[in-house]
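Of the protein chains in this complex, one is absent; all others appear in place.
Our next item is subunit A:
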Amino acid sequence: MCLCIFGFDLFCSIINCVFKRFVEIGRVAFIAFGPHEGKLVAIVDVIDQNRALVDGPCTGVKRQAMPFKCLQLTDYVIKVPHSARQKYVRRAWEKAEINKKWEESSWAKKIEARKKRATMSDFDRYKVMKAKKMRNKIIKHELKKLQKAASQKKA
């Protein structure tokens, strides 16, 4: 997470780049903790070293200041001028279809899977165990077949 007002040369040479996601106007961020935990917002402006003006019209977050500490940058950027009004942030967000892209990303899918696992009942855990067992059996079976074929080929 680095403030990139001076341009990319400071941190990123063309080939060897440590940081890939930068705080910039329009960067979509994921809120990691706090009252809006789990929602996406767009960084609309930078207030000072620790805070950003943030807005999430399509995700239910009112325009507000938010510390960088609770933001986690995503890969998405929307095209929006700094301090743009909510209407335009919403327009840009919907044009870029951020919500849809987010749902398809593996980050969101992992969060969803974690939630499901946490609410599994004892019976569900049993069913998962049985399903895993069957799956591994099938995989092992196929593997054994291939191994046998390979060993036979050698011989």
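Observations on the model:
Methods note: a contact is a pair of C-beta atoms (placed from the backbone, for glycine too) under 8 Å apart; a residue touches a chain by one contact, two chains touch by 3 or more; residues count from 1.
FYI, contacts and distances are computed from a predicted model.
The unshown chain of the complex is recorded in UniProt as "Large ribosomal subunit protein eL6", chosen from "Fructose-bisphosphate aldolase", "Large ribosomal subunit protein eL6", "Phosphatidylinositol 4-kinase beta" or "Multifunctional methyltransferase subunit TRM112-like protein". When the full complex is taken into account, the listed residue touching the unshown chain is A:Met120, out of A:Ala32, A:Ile47, A:Ala65 or A:Met120.
Mapped onto subunit A, the footprint of the missing chain covers residues 118-123, 126-127, 130.
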